[in-house]
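Complex shown without one protein chain; remaining protein chains in place.
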Amino acid sequence: MKISNKFLFAVFLTGFSIYLVFALNPEGASRILLNLLTFAGIYGLSAIGLNVHFGWTGLLNFGHASFMGVGAYVTLILMPHAAGREGEITSTGLPFIVALIIGILSAALFGLLLGLPAIRLRGDYLAIVTIAAAEIFRLLVRDLESITGGVYGIINYTENLQQYRPNFINNFSESLGFSPSQAWVCLVAWISILFTVLFLKRLNNSPWGRALRAVREDEDAVRAMGKNAVWLKLQSFMLGAGIAGLSGVLLAFNYGSLETTVFVPLLTFYVWAIMILGGVGTITGPIFGSIIFWVIISETDRLAFILFENANGQQLAGVRFLLVGLLIMALMIFRPSGLLGKKEELLLDVK
Amino acid sequence: MLDQLGNGLLLGIIISVASVALSLLYGVTRIVNFAHGEIIALGAIMTLFFSSPVDYRVLFLDKYSPLGYNFALSCILAVIVCGLFGALLEICLFRPLRKGNVGNIAVLVVTIGLSIFIRHLYLLFATGKVQDFPLELQRRQTYLFFDMTPRNLNVLIAGIVVMLIFGFLLTYTRLGKAMRAVRDSEELSSVSGINSDNIILITWISSSMLAGLAGIFQAIINDVRWNMGFLILLLIFAGTVLGGIGTSFGAMVGGFLIGILVQVSVGLPFMEGHTEAKNAVALAIMILILLFRPQGIFGQKERIS
Partner (left out) sequence: MSNSLIEVNNLKKTFGGLTAVDIKQLGFNKGQLTSIIGPNGAGKTTFFDLISGFQNSDSGDIHLKNKDISNFQPYKIARMGMVRTFQLTKVFDRMTVLENLLFSGSEISNDSLFKSVIKSKSQKKYEENLKDKAKNIMEELNILHMADSYARELSGGQKKLLELARSIINEPEILLLDEPLAGVNPKLAEDILLLIKKLSNEGITILMVEHNIEAVMKISERIVVLAEGSLIADGNPNEIRTDRNVIEAYLGKDND
C-alpha cells in the first residue's frame, strides 16, 4: 500500500494533538488521555458508520444519535439492570454478547425503518425526516418510563461488560492510575474500530461498495442499469445504523449510567464534525478526526477559563459547543475534504 | 380538547410566522436554514436587551443594559437588528458560498454549524437563564371557544395581520414578483434583468425580520431562553413541510395546523400522562406527509425529487 502525504500529515497531526495533551497537562495527562481516547474510539466508530451513509451512499442522515440510542437501550434493557425513579431492578437477562448482537440488529432494523422515507425523498428532505425521527425516538424513550427508565435513566448494568475484563487490564491500570473499567471500555471500543475498519475495507472496493457509490452519484442511472437503488440505500442504512448501534452501547458503558439527555441532536452533530474532519467517504479518516476532535474538545476548557474568570459548567459546555459549531462551519467552507478525503470525490457540488 | 385550542392558536401563530420566514428563504435560495431558530431567539433576546428595566440585567450585556426602552419600541428595534443580522449572514457567509458554487448540501451543513455556534454564543454572552419580558401579568379571558390573556390575543391578531400584509406584498408588488421569479429560476431571472443578488439579500432581511418577530411572539407567550429557537425548529420544519415547502401561504396554514395539533394532542386519550411526547405527534405527522404527499397540502408536485 502506498502511503500518501495526506495520510502522513493526518498521523502527524494526531500525534501532535496527543503530545499537546501531555504538554498542557503536567499532571494526570495519562488519565485525561485515556478518557479522551475512549470517547474518541466510540465517536470515531459512530462516525465510521455515518460515513457509510453519507460518504459512500450520499444519504443525508441527521438522526444518527437515534441509531446509537436504539442500540444502547435495547442492549441494556435485555441485560440485568436497574431503571426508573425507583431504580427497579431487573436481575435476570441475556448475557452481554447476545444482548449486544440483538441491540446491533435492532439498530440496523431501526435504520431500515428510518431508511424507508429515503425511498422517495432527496437530500435535504431526508435530513429533516431523519432528525425528526431521532427526536421522536428521544421523546418516546423519555416517555416510556416503565421500560426505559424515562428521565431517571438506567443504572447498574456495567458489570455485564466488566465481568469479562481481563486481568492484565487491572494490573496495567493500577500502575498508571487509570480507572480499569474505562480502560476496558476503551480497549473494546478500539478493537471494535479495528474490526469495523477491516470489514469496511473489504467492502469498499467490492462490487457492493461500488454500487453504493453509484447510488450516491445518480440514482436514475442506477435504475436504468437494472439495479434496485432502493434496496441498496436500505442496506447502506442498515449497515451504518448497526455500526452506530454498537458505538451507542459502548457509549452507555463508558458513561456508567444511561440518560435520555445522551442521545440529543447535538450528539449527531458531534459525529458529523468528526466525519467531516476525518474525511467524507474515507474509512480510516474518522479515527484521526475523532482523536483530534476530542483533544480540541477537552482542551477548550482552558479557553473557557481564559474567557471567564470562574467558568461554571454551563460556560464550559458553551465554549465546547461554540467550537464544534465553528469547526463544522470552517471545515465545510475551507477544507470540506477533511484530513483524508479525496478532492475528486467530494460531495461539494451536489445540488 | 377545546380548552387546548387557545394554546394551539398561540403556538400556531409562532410557528406560522416562523414557517413563512423559513419557507420564503428556502423558496428563493434553496437553503434549508438550520440557523433559523437562532434568528428567532435573537428577536427575543434583543427585545429583552432593549426593554429590560432598571432592576433587570441581561447577563454579560449589563455594561449596556438596562436601557429600559418602551416595549413597543424595543420590539421594533429588535426586528430591525434581526434584519441587519440576516443581511450580515447573506453578505459575509452565504453570498460568498453561492459565488463559490458550493452545493446545497454543503450549505445545509454550514447552517448547522452556524446554528450551534450562535446558539452557544447566546448561552455564553446573553442569557443562560430563563427570563421573561418586563410585562405585567394578565388574567386569561374567554374569547369564543378559547381562553387566553388579552395580550396574547393581541399577539395572535398582530401575527395574522403581519402575515396578511406580507402575503399581499409578495403577491402584488414588483419586489414580491421579482422574489418569486428568482425562486423559480435564478438564471432565468438574471437574464430578464432582475438583480438576483439584491433580491436574495432582501429575502434574507425580510425572512430574518419575520423570524425575529416570531421570536418576540414566542417570548411574550412563553419566555426567553437561549435555545428557544432550536426547541421549536423542528416544529417549524413540520409546519413548512405540511403546507408545502416553498409556498408562503402553505407555510402559514401549515404552521397553524402544527401548533394546534401539538397542543390539542395533549387532550387525546392515548396521550394521557404523556404530555412530554406532544411534539412527537407533530413530527410523526410531518414524516407521514413527506412519505405520502411530499409536496405538502399546497405545494406543486414537481418541486420534489
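Letters are used for the chains, namely A and B, taken in the order the chains are written, and counting of residues starts over at 1 for each.
We adopt the following convention: a contact is a pair of C-beta atoms (placed from the backbone, for glycine too) under 8 Å apart; a residue touches a chain by one contact, two chains touch by 3 or more.
Note that the structure is predicted; figures quoted are calculated from it, not measured.
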| item | value |
| --- | --- |
| Options A:31, A:120, A:213 or A:335, residue touching the unrepresented chain | A:213 |
| Selected residue (touches chain absent from view) among A:146, A:171 or A:228 | A:228 |
| Chain A residues touching the omitted chain (full complex) | 199, 202-203, 206-211, 213-214, 216-218, 220-229, 232, 235, 239, 344-346 |
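Just so we're on the same page, only the chains that are shown with their structure count from here on.
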| item | value |
| --- | --- |
| Complex interface listing, chain B residues touching chain A | 32, 97, 101-106, 108-110, 112-121, 123-124, 128, 234, 237-238, 241, 274, 276-277, 279-280, 283-284, 286-287, 290-291, 294, 304-305 |
| Residue ranges of chain A in contact with chain B within the complex | 60, 62, 116-117, 120-125, 127-129, 131-133, 135-136, 139-140, 142-143, 266, 269, 272-273, 276, 307, 314-315, 318-319, 321-322, 324-330, 332-333, 336, 347-351 |
